[in-house]
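A single protein chain has been omitted; all remaining protein chains appear in their positions.
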């Protein structure tokens, strides 16, 4: 019988639900994994968190996250509250000897992220950051092809995270549009994922230059937000949008490749186009999260008359994680990336190693984000090692 | 607090796992639904079913399905054992007053299916059949467009279920290739889904004519099968394949539309292309299960210069079931069709009505399948009301 | 300097224009070919044909096709007038020793087609039939893959020619909807192309069974038609549609493959989806004329982790005819299939052999079409060698 790992969670909205579900599903599909025990979930609104605890299957709930620290049966602290409170909770958790599983972005600033990494290292705890897109089997396949040299020398990485949920000017001023809570807008929310994918697939960047814009500068004052949807009103008083609506940047990678990045919430028709393409001397791959089970793959060494991008449906036994799921051709969805993330967390705990991606990856990501922000502010190329 | 519905299940392989997962996930994503209580799971192999019970989250297990009938806390009997035992279990279940949720095909023959329907009706129990593809949100959208008249008068329905898992001649003689257990091959396994989709989307058929083939007539004798994968051996003794590898048929619908159907396990490159297209006087739709979150939609009344099939990503709040899941653009997978199926089952129980699809749909499907088989055997058009 | 081949043409509408253009373009892109000399074009309407002669670049025009026969400088008779006059012209042309290039369908009936073939053979002239889709480079690639055994044993051929130009009930009763001129409707117009592709790619069929329908039985009386577009009027008197709107059939091929065919003019959203798929033991291909530069290609022997349909853009030097055109990636269009057809005609004349496809292919196609018609009328399987 597999050992249980006690989990306490802070946050119960979109990410809280996704993580909870991952803990629930884990033992069923990955029976050889350590088993998460869903101890306590924490939220500030007692009624809301009580309902979540029941619905998601937690043993209990609390309204003050500090209570989680005192519990001996909680090994892992899962932090998916809004970004502005990540640091405080993580630092306290590390002090209390809890392993940390924190949603991205790690923190609002690079300094804070570094402080979190140092605290985790000092405390000797395991730490993980929620870059879930690494865990799509099609993305794993891209990584494998790069690592095995099947794409050759990499020349280009271009990545886009295109959404359209705030194209309507009446969409209200939710917390994701307020700098003091969200840290940044499309850049930190969407661009962060692209940067992490770039690190994962290609490696480190040396320098960046960015461009940023807030297209709609005032919006109706906030009402409650669930997921990414919310309702505004024409007659509501307005407040200022203090984050970027879109941020683009170019970069150079240490290995000589050129990078191009774009994160926007103003791409009408794109609900969630998290996409990238890699071009190498021996091949290319293309990925789009809206078709997350697929990877387009090209090899220059294919026979002359049948060269072309292959649409690989990454649901075969040859693809990462897929033997745990359904027969070939039966696709999986968004939530499976989160489940695979938790598989990695449990495996790292079992093997007494750091999970990947961890706070170091969170910090590296934040370095690039902050270098981009500086390049936007100062209108110049910024070396990543400047920040 | 929602009432619990006790469930007992027979079968613990591919479908058993999918159903179990649906029961587990239901309360988390559809909290207003009745809650399934996962009582007992049954399988002939004690070690296997014990492990499944633990892994899938059942309270206990038994090796004789008759034990389920005696239990007062079991309201619903979920039958997903191989097709040859459906009937016996369903009849006994009905006698014992259990509601029945049976995988397709309902039975090996039309007579058996009718007997099952009569028994369920006589016993006054609820009955449901596992045509899960109806429950993909993109398929629901197709249905909605037809029902609201947005496609106009329907002229054509063409449907294909293309797989390739037995193209390799060394693939062994698993139970799905043996008539006495499986009833039929591609026809009953894959074609059944197409026929049900046709009934759901277009309505009844009046006459059919089919064509059938077994391309590879002998295969290495069986080893165990998990999901759709198995391993054969060149040197193993061989046995006869007694089911169809591929069955095609044409049909006329009562509403005047023409139907074209093809089910095959010999379509190299198609892992699970369950696809259909509807052409009507005002529009058309196309669906492919390998991209199950998408429906291609065309309207003849679109402006002249922008006519074209729209790729609708059926993950918006406007799409069936999707408000229970993730933000728009976050796709779902195969297993969600099963979860939605169970939502319908619970809702029907709550509303004291028959679920849809139920045994009547199972019988109607079997009628068409059997009419096709007769048309193949007798090389002539067969009216559906002949069988 | 290449020898000139004198050409006389009967017909000057859609096909007349396409053929004329092919003769014009030939020497520019295939300079090693014999050169067509565009002598005379013939049409019944003097003003119309005079304008066409000037516009298309013919030396002169006539209104009686018999005049073409008397001319010594005319070697090839290009017959693209409506189908009901093919036979008379072809027989006379053969008698006069002219080589024959005839649009499909060869004739209104199989008997007529056979008579044309016999006449051409008796006269010892070359004869060609206008199955232009064989000449798309992507289709040539499909043929090459089949011939070289790269798809293995063929199990399935399914083909669809879907159009939507008469979905509107006000579309008038043009000649293509009148049996006495057109011979048949979707079946002879569109299905004929599919049958020829089947013959070209897979080989002969042994038996067929079909289904046919005329959805809209009366239409406004005809006004002039250009290309496939025409204007009707609600208030115009109506006449009967005497051809099929849609014809489907299933077939068995001599090599054991199963065939599925559908031709319809009622597929809303499909302007010209002439598509086929071949499934073999070692691979599959898919083609759609709306993306005529592409062939989707799958190989079962690709590495386990990168199996998938490749989108081959058949514009590389490795693809048939493409070295005559533009750099790789620069696509060609519909009219190029006609040009390649004429390349074949000229090459055959130079090499003193029959072009391919020729009247034998026209007859073989007509045999299948007529067998299908009989199977529709008699509601039974019909052997192709019955007709």
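We call the chains A, B and C, going by the order they appear; numbering starts again at 1 in every chain.
Simple rule for what comes next: a residue touches a chain if its C-beta (ideal position, glycine included) is under 8 Å from a C-beta of that chain, and two chains touch if they have at least 3 such contacts.
Keep in mind it's a predicted model, so treat the numbers as computed, not measured.
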Residue in contact with the excluded chain [from A:128, A:246 or A:295]: A:246
Option touching the unshown chain, where A:267, A:306 or A:384 are the choices: A:267
Identified contact with the non-displayed chain, of A:132, A:307 or A:358: A:307
Chain not shown: contacting residue from A:85, A:211 or A:236: A:211
Touch with the omitted chain, as defined above, among C:214, C:331 or C:347: C:331
Hidden partner chain, residues of chain A it touches: 151, 155-156, 158, 160, 162, 164, 167-168, 209, 211, 213, 215, 246, 248-250, 252, 256, 258, 260, 262, 264, 266-270, 279-284, 298, 300, 307-309, 379-381
Missing-partner contacts on chain B, residue numbers: 141, 144-145, 297, 299, 302, 304-313, 316-319
Where the missing chain touches chain C, by residue: 14, 17-18, 20-21, 24-25, 27-28, 31, 51, 55-57, 163, 165, 227-229, 270-273, 289-293, 313, 315-317, 325-336
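Everything that follows uses one rule, which is that only the chains that are shown with their structure count from here on.
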Rotation angle superposing chain B onto its copy chain C by C-alpha atoms, nearest 5 degrees: 180
Same-residue or different-residue interface between chain A and chain C, half as cut-off: same
Geometric centre distance via CA averages, chain B-chain A, whole Å: 35
Intercentroid distance (Cα basis), chain C paired with chain B, Å: 41
CA centroid of chain A to CA centroid of chain C, Å: 54
In chain C, residues with contacts to at least two other chains: 307-309
